[in-house]
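Missing here is one protein chain; the remaining ones are kept as they sit in the complex.
Then we have chain A:
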Amino acid sequence: MQTFTMVLEEIWTSLFMWFFYALIPCLLTDEVAILPAPQNLSVLSTNMKHLLMWSPVIVPGETVYYSVEYQGEYESLYASHIWIPSSWCSLTEGPECDVTDDITATVPYNLRVRATLGSQTSAWSILKHPFNRNSTILTPPGMEITKDGFHLVIELDDLGPQFEFLVAYWRREPGAEEHVKMVRSGGIPVHLETMEPGAAYCVKAQAFVKAIGRYSAFSQTECVEVQGEAIPLVLALFAFVGFMLILVVVPLFVWKMGRLLQYSCCPVVVLPDTLKITNSPQKLISCRREEVDACATAVMSPEELLRAWIS
């Protein structure tokens, strides 16, 4: 019996000592818990820019760094052990990471983050629902409509190489046809149409991302008007009428003046045939006054008459 109690005592002492030794490290070291993993992971994606965000791990007086890794659907299906370090976020300070350059295919991506402080690292915290970039929020594109003289010019925001734009424009009048133009990239002024004076033109645009096959909503319609320039029109009318008048009047005037000059300078006098004197006048007047009767009564034969007349 005594032996039994002695053995029990020894066991109890050993146990006590064991617990004591086990607790020493805890008592001696500072109260630093294992570094907690970042929480509340989410992705905010707008216009194909993807931002992974999380709640920061707060350690008073210390700067915590974060590392991000990703895994595409291919890796999760065929090589689930492979996680690829994010291009920009190996040991980043802020509680967010731009993963745009990592999400390069339109498939679901797994994302994970862990915190690092000195030699300590937290556990990995994984995004709850894999992120697919086709869920990005596409906003209507910002556009600037300008008039360059009579030219309708549009400049759209530069949203990157993945964006194309569909621009619709029309004359603001009933039954007007809507024209559509594809603009390959933003940031460059593009000529749409040469406007007619006095007409109003309206424009709206939407973005298209080929990689995900989605369109944004249309932007607000913007209209511009070109002043109808009335004065030059009247002038043009007058000029036209005047020109036509000149075209008619001047040749008439010239012709008239010509004729005047002709009559005043170089008149052409044309004698009638009966007054033409081809010979000496004495021969014709062969009868003197006293011989008038004789002349009157003398009957000449036609041949003599003709001869006399010709001579």
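Methods note: contacts are C-beta pairs under 8 Å (C-beta built on N, C-alpha and C of every residue); 3 or more make two chains touch, one makes a residue touch a chain; residues count from 1.
Criterion: contacts and distances are computed from a predicted model.
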Matching the hidden chain's UniProt record against "Interleukin family protein", "snRNA-activating protein complex subunit 3", "AP-3 complex subunit delta" or "Regulator of G-protein signaling 9" returns "Interleukin family protein"
Candidate in contact with the missing chain, chosen from A:Leu44, A:Leu91 or A:Ala105: A:Ala105
Any idea which of A:Ala79, A:Ala176 or A:Cys223 touches the chain not displayed? A:Ala79
Could you list which residues of chain A touch the chain missing from the display? 72-75, 77-79, 82, 84-85, 87, 102, 104-107, 162, 210-213
